[in-house]
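All protein chains but one are shown at their positions in the complex.
Right after this comes subunit A.
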Amino acid sequence: MKILVPVKRVIDYNVKVRVKSDQSGVDLANVKMSMNPFDEIAVEEAVRLKEAGTAEEIVAVSIGPEKAQDQLRQALAMGADRAILIKTEETVEPLAVAKLLKKVVEEESPELVILGKQAIDDDSNQTGQMLAALLGWAQGTFASKVNLADGKIDVTREIDGGLQTVSLKLPAIVTTDLRLNEPRYASLPNIMKAKKKPLDVKEIGDYGVDVAPRLETLKVTEPPKREAGVKVESVAELVDKLKNEAGVL
């Protein structure tokens, strides 16, 4: 079985994000970039399936700038077999990413695509679902556990009310939630081996899909600062404030 794992280069989760002064976006200059943490979980899950003998090949793919090779090399060091970078310096929205991934799926014919449920930069939480729709494949999103057997995959999903398990026919799309696994660190010898694994660099033009943005960003601002709270003397005062000041009752 072949598994495709899309990974995204995002601002590191530790970085305190600053909005650019012209409100056109966030400042990425000299900021640490990393693999999207949910995608790390996706790579880890694929590697575990390979180690268990369920999968034979793992292909990592990223759509992003030249430097996204760093994240692909990390995926290779963690255990992916080869990688594809679709190079672009432009912003690509989830729909465009899904369309590009559909093309990659058609070329590579994986039986399973595992990807993060969302990227921590724009938190869209759309790519996996859109890709499933475009391919007409089954999808199991927010996976906290997967079990692959007999041509189907059982995905335990984290939903509002608790856990739900869906059984999907392959080929299928799985998006990962935080508790699916704890990703391994690459090792130094594997980092060196990753250098020698194949990494194809493609252009968006190679795929012939329309990636023009459908959204227009008007402005980007910091979230409003939280105001200091007030202490109330009694429950009656609290109810009064909720009714008359906050207007939530």
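One rule holds in what follows: contacts are C-beta pairs under 8 Å (C-beta built on N, C-alpha and C of every residue); 3 or more make two chains touch, one makes a residue touch a chain; residues count from 1.
The criterion applied here is as follows: contacts and distances are computed from a predicted model.
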item	value
Chain excluded from display, named as in UniProt, from "Tryptophan synthase alpha chain", "Spore germination protein KA", "NADH-quinone oxidoreductase subunit C" or "Acyl-CoA dehydrogenase"	"Acyl-CoA dehydrogenase"
Selected from A:Ala42, A:Val59 or A:Ala77 as touching the chain missing from the view	A:Ala77
Contact residue for the chain not shown (choose from A:Ile3, A:Ala60, A:Ala143 or A:Ala194)	A:Ala194
Residues from subunit A at the interface with the omitted partner, ascending	14-16, 29-30, 32, 34, 69-70, 73-74, 77, 185-189, 191-192, 194-195
